[in-house]
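Of the protein chains in this complex, all but one are displayed in their positions.
In this document, chain identifiers A and B correspond to the written order of the chains, with residue numbering beginning at 1 in each.
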Amino acid sequence: MEIPYTVTARPDTGLWNAKVGIWLFLASEVMLFGGLFSAYVFLRLDADPGVWPHGLLNVPVGTMNTAILIASSVTVVMAWASLKMRKFRAYWWYMLVTILCGVIFLAVKLVYEWPQKFEHFGAFIKKDKLEKYEQYLGNHHLAEKGLPPRTEISGHLHNHDALHDENAKEYEIALDPVNADPTNPNMDRPHFLYVPPTEKMATIEKEDVEYANMFLPKHSAYFASYFTITGLHGAHVLGGVIVFTYLWLPVGTKLYKRNPEHLANRVEVAGLFWHFVDLVWIFVFPLFYLL
Amino acid sequence: MNETDEPSIAETAPVGTSPEDAHDENVAHNVSKHIRAYLMVGGTLITFTAITVFLSYVNFGTMKANVAVAMVVATFKAGLVAAIFMHLSNEKRMIYRILMFTAFFVLGLFFLTYLAWYDPVTR
Partner (left out) sequence: MDASSGLATHPPAEHPAQHEDHGHDHHELPFWRKYIISTDHKVIGIQYGITGLIFLFFGFSLMMLMRWQLAYPGQEIPLIGNLLGRMFGPGAVENGVMKAEFYNSLGAMHGTIMIFLGIVPIAFAAFGNFVVPLQIGAPDMTFPKINMASYQAFFFGGIVMLTSFFVPGGAAKGGWTSYTPLAVLADKGQNYDPFWNGQTLWLVGFILLITSSLLGAVNFIATIIQLRAKGMTWMRLPFFVWAQFVTAFLLLLAFPPLESAVVMQLMDRIAGTSFFMPTGLVVNGAPLHVSGGGSPLLWQHLFWFLGHPEVYVLILPGMGIVAEIIANNTRKPLWGYKSLVFAALVLGFLSFVVWAHHMWLTGMGSVVSAFFQTTTMIISIPSVIILSAFFISLWGGSIRFNVPMLFATAFLPMFGIGGLTGIPLAFNSADLYLHDTYYVIAHFHYIVAPGTIFAVFAGIYFWFPKATGRRMNEFWGKVHFWPSLICMNIIFLPMFLQGMLGMHRRWYDGGQGWTLAGEKVWGLSGFQWNTPISIAAWVMGLAQIPFIINFFWSIKRGQKVNDNPWEATTLEWTAPSPPPHGNFEVTPTVYRGPYEYSLPGREADFTMQSEPMTESDRKAYETAAAAGVH
């Protein structure tokens, strides 16, 4: 028993099976990320003024990762085109570059970006205590300019125990530039280059804090959606890398010798998935890094 | 969608099993024509990434305006990826149909973000 139209197209639809399959799968993926993005918009619209943070992520690194993902999209479509032209050598190289791009993307995310966030600290000040910390928040200055207020003081936490210790009464923070010099007009908008916390120290009483935590998913609705969406996106990248590696290994070579069109079809299907992952990132990048 | 009485689908099409058999000169030629387009789209996408980064530091008045600008650029980029890399500019009718359904439902899904403003618990 064999199933028709695995390699050749069915005449009336003009499609082979896996292509229908992958597009259906991508349709469901659109809905999956649609659910997450609509949750993001829902929560962001719902957030109190000043609570949704801006400029917490490293923009140059994010830009680089975007470029890497776009480059890999180009190489994967070139890999497919090479197969269509029956240039196996070229296919092999393009595929290798694609896989490497995927690995670099993941490495940057998991080794650099995420851990850097985990070491950062932020404390949301209670609404009635904002005035007390005016020297770090600069809300009078922001109000004059008609900008939304700041409610969070962030930086490098010196007394880590304070997070769990019931007896500790205050947090000692090496302030981020924005809190160190809040009335500087340069700080009104996020910086392009990442600037590490300053030497300037601040002490914040735990009593005045609404909620404080490291930049973990539980830190805020923003980081919750950031880690969930980029995590799920990263899982997709990983899945793509695994599939590409499978097609790139000798298994692919064997299939090429038996039926090159079949391999080309598989690369096309895997490529469609990869482009979709790229497409999701195109929205993730501005929504989390830039806005 | 063929509703004539006669069977409309050929039972099968010939399949090549060796590289030579299946290699259609036309296909190779058509693909090679597209390569330039792929490279150019790649370049455009990276350029627009830079543009969107730049635009996010320009003050368009309100946050909403900045979001709108960024989303317009992102949609343009996504459109390029879908149309050229994913071959949607020249795809079979069945795929368009599937995606039309999906587009309809994803719009329905985003309708709920509008409902966020009607949240009586937190608002």
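Please note the rule applied: a contact is a pair of C-beta atoms (placed from the backbone, for glycine too) under 8 Å apart; a residue touches a chain by one contact, two chains touch by 3 or more.
Since the structure is predicted, the reported quantities are computational estimates derived from the model, not experimental observations.
Only one residue in the set A:177, A:217 or A:234 touches the chain that does not appear here, and it is A:217.
Of the listed residues A:25, A:88, A:114 or A:192, the one in contact with the hidden chain in the full complex is A:25.
Touching the omitted chain from chain B are residues 1-3, 5-12, 15, 17, 94, 98, 101-102, 104-105, 108-109, 111-112, 115-116, 118-122. Contact between chain A and the absent chain runs through residues 1-8, 10, 13, 15-18, 20-22, 24-25, 27-36, 38-39, 42-43, 46-48, 51, 124, 211, 213, 216-221, 224-225, 227-228, 232, 243, 259, 265-266, 269-270, 273.
The criterion applied here is as follows: only the chains that are shown with their structure count from here on.
Rounded to whole angstrom units, the spacing between the C-alpha centres of chain A and chain B is 20. Listed in rising order, the residues of chain B touching chain A in the complex are 2, 8-10, 12-19, 22-23, 27-28, 31-32, 34-35, 38-39, 41-42, 45-46, 49-50, 52-53, 56-57, 59, 63, 66-67, 70-71, 73-74, 77-78, 81-82, 85-86, 92-95, 98-99, 101-102, 105-106, 109-110, 112-113, 115-117, 119, 122-123.
Residues 4, 7-15, 19-20, 23-24, 27, 30-31, 34-35, 37-38, 41-43, 45-46, 59, 63, 66-67, 70-71, 73-74, 77-78, 81, 84-86, 148, 189, 192, 256-261, 271-272, 275-276, 278-279, 282-283, 285-287, 290-291 of chain A touch chain B in their complex.
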